[in-house]
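Here the complex is missing one protein chain, while the rest keep their positions.
Up next, subunit A:
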Amino acid sequence: MTQPFLSIRKLRKAFGAFTAVHDVTLDIPKGEFLTFLGPSGSGKSTTLYAIVGFQDPSSGDVLLQGKSLLAVPSHKRNIGMVFQRYTLFPHLSVAENVAFPLRVRRRPDAEVKKKVADMLGLVRLESFAERLPGALSGGQQQRVALARALAYDPPILLMDEPLSALDKKLREEIQAEIRRIHRETGVTILYVTHDQEEALHLSDRIALFKDGRIEQTGTGEDLYLRPATDFVAGFIGNSNFLAAEHLETVGGAATIRLADGSLVSGISANGSFERGQKTRLMIRPEAFRLERNPASAELTVDVVDVAFYGERRRIVARTTTGQEIDIRPTSAAMASQDATPSRRQVFFDPGAAFLFPA
């Protein structure tokens, strides 16, 4: 096997009796954009801090090109990092901020000057070189921080929720910049966010954290279309969970009985289930159809409310056993006169529904 570029091995970090990170193992190839996604307190930052060296792991190892980083002090790891908070040096100009890592490395003046110009060009802030950080907007400050973190060509760039303090529009703008910079520089990026959309837009792969463990690692599509656990299914995208009883599984396709008594077969089963086991069936709101087709399963619902969301409509409906579900057909698929409260059938492809233990 070829050696992975960055490798996190069985990383564990305990604070007293509380274990913030359990046994995280990840291999990251060179040039990958990997995102740590997960709810607050799930151990994303702690894992990142172990890589940069702000926190010593309780056990486990971090290897860069096969060599352990743990014995190397933070300032000698040569890693780039952009923080959640604004961390520009307040008394230095933008240009001097970007030059700082090169100056501590005692690079010759001419090289520093050229590199600063290149980096400010990369983040498109050439004309701000002489400003002090206090005279920049939040978005500009984070772009300078990015330029500073890349100025010394680090092999890895860590970003801990760099955009969380910015408003939505600015965030999207800088996301696009980050994608472009990743493409242009080819730097390996570890990115932390708790915003799933951001993770889906930016990353090659996502590691989904829950309670200090990685729940699933994969592309956005893997996590969305093939969630390994109900937590992943619930965290990425929107989802409906219906109570169901498992009857049998043949060749990965399960047959279940829903609470209203209807039978559905051909469900993708994650793991094996007993006969009669209580389970939960996950169906994405967008997976529901309003027209029958030969392979589809059906569900009888009472429509409670319909709202227009532009591209899609959002139907709030209730199953005959009273469970509320969320349905998002395309707007074109549903004429507006259908939007009256009534009982009707909705359809879904059993292959796009997932069965999880209750």
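Side notes on the structure shown:
Keep in mind that, in the parts below, contacts are C-beta pairs under 8 Å (C-beta built on N, C-alpha and C of every residue); 3 or more make two chains touch, one makes a residue touch a chain; residues count from 1.
To be clear about the criterion, contacts and distances are computed from a predicted model.
With the options "3-isopropylmalate dehydratase large subunit", "NADH-quinone oxidoreductase subunit H", "ABC transporter permease" or "SapC family protein" in hand, the undepicted chain maps to the protein name "ABC transporter permease" (source: UniProt). Only one residue in the set A:Ser58, A:Thr87, A:Thr229 or A:Thr320 touches the chain that does not appear here, and it is A:Thr87. When the whole complex is considered, the residue among A:Ile8, A:Val24, A:Leu37 or A:Ile79 that touches the unshown chain is A:Ile79. The omitted chain makes contact with subunit A at the following residues, 52, 54, 73-81, 83, 85-91, 100-101, 104-105, 145, 148-149, 152.
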